[in-house]
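Only one protein chain is missing from this complex, and each of the others stays in its spot.
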Amino acid sequence: MIVEKIHTENMFLYYSGKMALNNISIQIPEKKVTAFIGPSGCGKSTFLRSLNRMNDLIDGVKIEGKVMIDSVNIYDKNIDVVNLRKKVGMVFQKSNPFAKSIYENIAYGPKINGINNKHQLDEIVETALKNAAIWDEVKDRLGDSALGLSGGQQQRLCIARTLAVNPEIVLMDEPASALDPLSTAKIEELIVQLKEHYTIVIVTHNMQQAARISDNTAFFYLGELIEYDKTRKIFTNPEKKQTEDYITGRFG
Amino acid sequence: MINSFRKNIKGIVIEGITLVSAIIIIAIVIIMLVVIFIGGKSQLSWEFLTSFPTEGMTKGGIFPAIYGTALLVIIMSIAAVPFGTITAIYLTEYAKENSIIAKTIRFAVRTLAVIPSIIYGLFGLGFFIKFVGANVDSAFYGGTLRWGQPNLLWASLTMALLTLPVVIVSVEEALKTVPQELRAASLALGATKWQTIWKIVLPGSLSGIMTGTILAVSRGAGEVAPILFTGAAYYLATLPGISDQFMVLGYHIYVLTTQSANVDQTLPIQFGTTCVLLLLTFTLNMSAVVLRYRIRKKKNH
Partner (left out) sequence: MENYRIFDSELDKLAHKVKLMCSQVNHQVNDVILALNTNDLVLAKKVIANDEYINNLDVKIDKLCQKIFALQQPVASDLRYIISALKINNDLERIGDHAVSIAKRIEPLQEYEQLIQELGLELIGEKTKNIFSDVVELVNGHNLEFAEQITIKAQEIKEECREIASTMLTEMMHQSEIVVVAANILIIINLFERISGYSTNIAESISFVVNGEIIKHKK
């Protein structure tokens, strides 16, 4: 059965008065991979960042409409943003490990949540690294600096770091765009495995990536949600001409 | 033809002038360093650094001045570094880039940086000694003169004010080298803003904060004007406490050259003291440069 996890209704977003997202209504199912595609500046990343309120960090952002997660509007006044972000984790385009050891990178999230028991932390670190499919590569050097890992490993470490906080939703903002094909394949495989436990929303410039790994695909253009459907439908027989033009590379 | 010849001449002349100016500057630096070093070389000894002045300061060492300088910069740093760091944190982490309050603070910092140091001295005298000190005395000591006079504490605080802009600017620069992505990563993990600053931003900018501290110390160690009215002493037979006046390297040179009974006899000690002060500030500045270079390198990674 498909359970709805995220749901927006007539959502608008403005940057200093300029409209960046125009009337977005979408239902994102639980424990599926949902991909956002579209040309640069189409609003897909902006929309992703509004799902864990990372846009709050930018001056002059105003949001109208409903953004519901588990049927709760996350822009309500009584919502604790810190708790929201624990539930809705995020992996960024550029891998951004802290200048700490591999272990401390993973333990950072649990520690700020008040977990200080060494045994418990060890367990969380191991589980997170295993779930991010990087445990075997780093288990013998947990004390080494995370900055010594390769780009692909760093990105999986960042995914592990996100998982360590035990989120329900993982937002990914072009997580493989800076990686070589082999590392990309590993990340993609990981994403497909992760959907067993997590709801995953991924922004990607790479249409083939969206095709390979996602269950549903949303096509954004100029701040609007043009088409949203099963990935298979979008890539074999899209409804809208703009979608067809974009995925066949006839754009512009 | 003639025209281009003239242009050529003009070019050569301009190049010549700029080259000569550059050489003059290098020459001045070399002459200064050589003269000071040759003059002070014979004085530099363990004994000179560790003993008290004797025979009307014509003989003996400069230990009290070194001791006073050290205490001055330590107390100054304790006051200036946390305060400056907190201000820098406010400016980079909390204040909106173009808000009126941020602009006002930046304007104030710039203004502080260009105020002549003698005015800091006068401010220290007026504010710390005549206002704060005097009021403390009348409130707690029944009017007995205790804090209402020049001493190490007031001099250090005055010096802290002087070095505050240096600390603020270098810490701000260091905080800005911490990539925005790391802040975002921390916040996305459910950290609060303060947790992010405390656990990610500050550790990441530690070397920058140290650079700021060293630069401030180096500036403070060499300045004389702010402590003239607020605590520097001509000569003391004992080592000072926090409420005492104190000897300090820069002021000691001034005293030896202008106030001494027999200036000619103090000449070797003048050179020696100058040499020590120069070496001290030079070393401090060099370490700040090295630290800053390392931060830049890290940032470009």
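Some points to look at:
The chains carry the letters A and B, assigned in the order they are written, with residues numbered from 1 in each.
By definition in this document, contacts are C-beta pairs under 8 Å (C-beta built on N, C-alpha and C of every residue); 3 or more make two chains touch, one makes a residue touch a chain.
Computed from a predicted structure; not experimentally measured.
Here is the thing to keep in mind: the chain we left out touches A in the whole complex. Check A:I26, A:A185 or A:L222 against the missing chain and you find that the one touching it is A:A185. Between the chain not shown and the residues A:I102, A:L194, A:I213 or A:I226, the one that touches is A:I213.
Of the residues in chain A, those that touch the hidden partner chain are 182, 185-186, 188-189, 192, 208, 211-213, 231-232, 235-236.
Just so we're on the same page, only the chains that are shown with their structure count from here on.
Here the CA centre of chain A is 48 Å from the CA centre of chain B.
Note for the complex: chain A touches chain B at residues 52, 54, 57, 59, 82-83, 85-86, 89-90, 92, 94, 96, 98-99, 108-109, 112-113, 158, 161-162, 165. Within the complex, the chain B residues that touch chain A are 96-97, 179, 181-182, 184-192, 195, 199-200, 203-204.
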